[in-house]
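With one protein chain held back, the other chains of the complex are shown just where they sit.
Just so it is clear, A, B and C label the chains in written order, and each chain counts residues from 1 on its own.
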Amino acid sequence: MSIVSTDVRPAYKVADLALAEAGRHQIRLAENEMPGLMALREEYGPLQPLAGARITGSLHMTVQTAVLIETLVALGARVRWASCNIFSTQDEAAAAIVVGAHGTPDAPAGVPVYAWKGETLDEYWWCTDRAFDWSAEAEATGADWVGPNMILDDGGDATLLVHKGREFEAAGAVPDDQPGDSEEYRIILATLRRTLAETPTRWTTVAEEVQGVTEETTTGVHRLYELFARGELLFPAINVNDSVTKSKFDNKYGIRHSLPDGINRATDVLIGGKVAFVAGYGDVGKGAAEALRGQGARVIVSEVDPICALQAAMDGYQVARLESVADEVDIVITCTGDVDVITVDDILSLKHLAIIGNVGHFDNEIDMAGLAALPGVEKVEIKPQVHEWRLPTGRSVLVLSEGRLMNLGNATGHPSFVMSNSFTNQVLAQIELYTRPEAYPVGVYVLPKALDEKVARLHLDALGVELTTLRPEQAAYINVPVEGPYKPDHYRY
Amino acid sequence: MSIVSTDVRPAYKVADLALAEAGRHQIRLAENEMPGLMALREEYGPLQPLAGARITGSLHMTVQTAVLIETLVALGARVRWASCNIFSTQDEAAAAIVVGAHGTPDAPAGVPVYAWKGETLDEYWWCTDRAFDWSAEAEATGADWVGPNMILDDGGDATLLVHKGREFEAAGAVPDDQPGDSEEYRIILATLRRTLAETPTRWTTVAEEVQGVTEETTTGVHRLYELFARGELLFPAINVNDSVTKSKFDNKYGIRHSLPDGINRATDVLIGGKVAFVAGYGDVGKGAAEALRGQGARVIVSEVDPICALQAAMDGYQVARLESVADEVDIVITCTGDVDVITVDDILSLKHLAIIGNVGHFDNEIDMAGLAALPGVEKVEIKPQVHEWRLPTGRSVLVLSEGRLMNLGNATGHPSFVMSNSFTNQVLAQIELYTRPEAYPVGVYVLPKALDEKVARLHLDALGVELTTLRPEQAAYINVPVEGPYKPDHYRY
Amino acid sequence: MSIVSTDVRPAYKVADLALAEAGRHQIRLAENEMPGLMALREEYGPLQPLAGARITGSLHMTVQTAVLIETLVALGARVRWASCNIFSTQDEAAAAIVVGAHGTPDAPAGVPVYAWKGETLDEYWWCTDRAFDWSAEAEATGADWVGPNMILDDGGDATLLVHKGREFEAAGAVPDDQPGDSEEYRIILATLRRTLAETPTRWTTVAEEVQGVTEETTTGVHRLYELFARGELLFPAINVNDSVTKSKFDNKYGIRHSLPDGINRATDVLIGGKVAFVAGYGDVGKGAAEALRGQGARVIVSEVDPICALQAAMDGYQVARLESVADEVDIVITCTGDVDVITVDDILSLKHLAIIGNVGHFDNEIDMAGLAALPGVEKVEIKPQVHEWRLPTGRSVLVLSEGRLMNLGNATGHPSFVMSNSFTNQVLAQIELYTRPEAYPVGVYVLPKALDEKVARLHLDALGVELTTLRPEQAAYINVPVEGPYKPDHYRY
Partner (left out) sequence: MSIVSTDVRPAYKVADLALAEAGRHQIRLAENEMPGLMALREEYGPLQPLAGARITGSLHMTVQTAVLIETLVALGARVRWASCNIFSTQDEAAAAIVVGAHGTPDAPAGVPVYAWKGETLDEYWWCTDRAFDWSAEAEATGADWVGPNMILDDGGDATLLVHKGREFEAAGAVPDDQPGDSEEYRIILATLRRTLAETPTRWTTVAEEVQGVTEETTTGVHRLYELFARGELLFPAINVNDSVTKSKFDNKYGIRHSLPDGINRATDVLIGGKVAFVAGYGDVGKGAAEALRGQGARVIVSEVDPICALQAAMDGYQVARLESVADEVDIVITCTGDVDVITVDDILSLKHLAIIGNVGHFDNEIDMAGLAALPGVEKVEIKPQVHEWRLPTGRSVLVLSEGRLMNLGNATGHPSFVMSNSFTNQVLAQIELYTRPEAYPVGVYVLPKALDEKVARLHLDALGVELTTLRPEQAAYINVPVEGPYKPDHYRY
């Protein structure tokens, strides 16, 4: 446990000031690659649109997130943070944020961060709860307990805690564990039992005061739509995930970058000349296939959706089922978001020392459980996150990151420039919900097209892109404002 | 005038049976490239879903359209056809359709076609009107006048005639020409004056009997949405243009094919090593840029939409305004759908003998009028559809197809395989509107996602694509039916 | 026969001045695409290095060749020309050259050209002989018969005529036809019998006076090396074919341009999504594969040379034998220079209406004879140079240009910019041999590296290429002159 932020910052003891300094270097470099966020600081800094906002964030505590947090602060917000994943924290980034940009551990510039690399699940939910507790500031206000009035979420765990907490507060008690409950759900229940004991109306208060949540990912968005469909959503939500500048950039260009990076760091195998199999030709698969072809691989794609399959064919890729070609495949990459896309039978059919990696979703895209249960199979660690599985056939395969997202496990995930797009959407969404609550009754929204275009616009200068401006008569001819938005909502890009 | 179909087929005299035979050869080859239509014949032929349908078609009378028409007939429809453009008819295709697949001029297999290459505007609207008149068949029924019960439209001219005709019939008279009326509008009015004289309730009848229209293009779709917004739309419409398998295929892959084809046929200039400027990075621009890069050009893109501009940058293209780079540009291609994208000043700045072509929309994407009005300019025909414009600067430029769509004027437009996607959408849309009228109250619809996916599915075998099938537990995991549809409506592909 | 140039130009009657004017337009456009030749005119025009040269040329009489001829004239040479192929003459180019750049049929600017599209073999060899006969000029000199002192050859026919003629003159007679002689060889013998009768020492004189030949192609170069190896070569030769700026540009970038052009003009079939098979991965195959991939095809390559096969794999292509994949192939392109690369069995295995084209060498790359001899086969002309062969299997294939070079037969061959590279080599080679005979004892040479680099240099400005200049200390460090040459002779580029 390298970093723990306690609640009262003046008393906070940073484990490692050198770590904070290393983080500060990286933040500075990342700022250069996150022009959207830096432009927002310049544009909105003087206006302080988030003055008064108390934002609880639950999102991977990386260097890029550090730039996001400091942008929110620069726009007037007060912020508390937890990670949304037990492994993804970059400790130097967390340390730097706690210490603050120009400050020392005792200076007021820092932001409380509850995150470190390698949390237990217990610690994880304790951290998440801590990010909601502004009570130390409450001393000044005299209130009993103070929570956030905005949430910035990734995956929906912060939102879940509020909804469950309020539900149990309304019921007067947290239910007992049930036989089928997962380990994590038991920990959530235990966490809420504790908070209910401490502050019986904590989550009810939060639910009332929160003006909205902005959600980063597919999974979290999915949960929000379900809550809303069931009439249980407690506050408005903006679905950042489906902004064009998020989904089409993050998925396609992020993976194009991090997939070959992960293969290289994990295996040092020449991709050129190899046969690579890409399961799924959505945005992630499109980026993966392009990256592998760009390195000289022959790429074979599989698809269940005939439209995407036809796109793959028109882009020049062979489209085949894995079982038809497995014995010629050197590299298998899953990009689907579905389960058991690579079965044990598939694995047994691959070439000796074929590489298997997942950039889709959970580790169940590959039947890792089935592989582990295979009689006679042997798992040998070549290095961290790279395992040789020796099969009963006498052949082996190399599995990256235990079947989990290898672009995170074997590389460093999305680069800063890609995250700048996502996070600029996040900040604009926070401003929308916080400053125009009347425009957002409870519901799930995507950002207005104009803001989506704005996100893109803020990233052009850094790439030397010269945008053309419509003349008024041209704008009139195609019936759009000169300054946009330029496309109907259903436009596919 | 090479082909005119008169109404009474037994008496019809085909100008040129050899022409019809040549057309039949081409239709046979095109059938091999239009697997979607051929699959529909196989699937629906026995069911005859269009039995009873009288379809008036207004769409370019090409070889591909011939395969469409014969597919409609194979599904039970009776069909009458006009072209939607005075230049686009391929006479051999028209002749072949009139003669019929296996028939002779006297056999019943033929379909009345009112179209020939190089119509006058007068002839054009006469042809369109003729495609509505089934009265010869009416003799048998005893009805006064018989029109269609379905329309298949491209650009909306057939739909326009019905709406205007019914409006004037209701008013009791066609209005007089007004000073600002265009030449074409005067011809439309004259046409309707004649029909009103002949059959005073002709268009009222049509408007009542037509179950719906399926519309091919952006322009026609735009008109339909406007009619509907004003409450004037008379029957339901399916917007075929915005099917994924139309817009993303037609625009991107069609242009990728026909743009270099047109440049080559027009100029025989080596594209490799040249600097090519692509104005607009929508689907058309994406296809254009890919084609030019694939031939070794260095491609510079311009955009007004920052999202598309960012996509262009992420795809590795320089993004610049034309005025910044005009003096290094060898080839300029417009892909915007807007006006005056290339101004006279731009033209004056280009390299000597730079090539200018338009694959976007109308000839006003390039300021052709301004160019012609330039003092001292001289226009020299190098060959048909290729003109050297000698500029007062001493330099020249080569303008393709007079600034009109050069992929049509200098090449042969979209190839059959691309049109097979569009036209399979058309046929499915006709079946929807004709067989399930209750599902389509007056309004403008896109095809259900399942049918869009079906269109793609029908084109896979021809390309050797092996589609993967979801196992039921996989379908359940991502919450879609095994057989699709697989994506939410807002999915961007 | 549209154009015949007789020897005495004042009396020459041009068939068609309009044709000459059309040719002149095309020459003017081609000049813009042939910057190497135009730069030579500028650099060497004032120096007249070819003053006194009498050049007999035997090379396809196209628009590009017209620019070559006028460059030779601009450098001081007198020129006579024949085509090296009975079909390849562009009559408008021939007419323009005969008429001359600024002239009329009676003006002195024209050059005698003996070439028209569609010669018989008799006419072909008569034309070749005519290009050698400068006797009309001899009247002034008083000599009996005057021939060239330089030859510019393509394929070696002009060189062959001199060598055979001299051999038979030395023997005192042309031998009788022998049973196994080809038709063409009999015509050559007949031609030489006639010249021997007219001027018994004609070819002996030519052989003595010619300072050298510059040869354009592989075939001609091969003949030259054989002649030299047998000790029979009569004058020095420069092998233009193996200049880097010829072989690596012509073959790769020329085919990249003209292959898809030919497929499009011949068939209008969408290349995207198709499976294309490229036989041979030399420079031609590399260009072909790149072009097809650039249009979205999936490309499969075959090779016999393991080095080229490994290159293809490293470039991301599947490498397979045709028989392994024939049943999934839509387009077959031969790029080998060998015989029977596509056998009848291969053809029988292809998909219905698969397209077969040759860009390698002769029509025997495809077993056309075997195909024609197949029992039950039927050949249907779809249009000129495009034939459907209906096979006994019930399937068909489309054969382009009867199996001959389809980039010539269905498209227009190499574009001007590519030919500018070849022809600039030709002119520099002519200058070398003519002005520095002492440097070239009888033998076969490639152009010095410095001239090869010069050819490239002269093509850079037109493409906007900025060349970097070595600083003297940089040149010293890598031990090359500042101005080049920069690479050892064995460098592979």
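Definition applied: a contact is a pair of C-beta atoms (placed from the backbone, for glycine too) under 8 Å apart; a residue touches a chain by one contact, two chains touch by 3 or more.
The model shown is predicted, which means the values in this text are computed figures rather than measured ones.
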For the chain not depicted, the shown chains it touches: A, B, C
Listed residues B:36, B:273, B:357 or B:464, member touching the removed chain: B:273
Full-complex contact with the absent chain, from B:315, B:346, B:365 or B:432: B:315
Of C:255, C:319, C:353 or C:429, the one touching the omitted chain in the full complex: C:319
For chain A, the residues touching the chain missing from this view: 25-26, 29, 32-33, 253, 256-257, 260-261, 264-265, 267-275, 290-291, 293-296, 328, 352-353, 380, 382, 388, 398, 411-412, 415-418, 463-464
Footprint left on chain B by the chain that the document does not show: 272-273, 293, 296-299, 310, 313-318
Chain not shown, touching residues in chain C: 242, 244-245, 247-249, 253, 283, 302-314, 319-322, 324, 337-341, 452-454, 456-457, 459-460, 463, 465-471, 473-474, 477-478, 484, 486-487, 489-490, 492-493
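Please note the rule applied: only the chains that are shown with their structure count from here on.
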Pair of chains with maximal C-beta contact number: A-B
For chain B paired with chain C, centre-to-centre distance based on mean C-alpha positions, whole Å: 42
Residue numbers of chain C (touch at least two other chains): 272-273, 293, 296
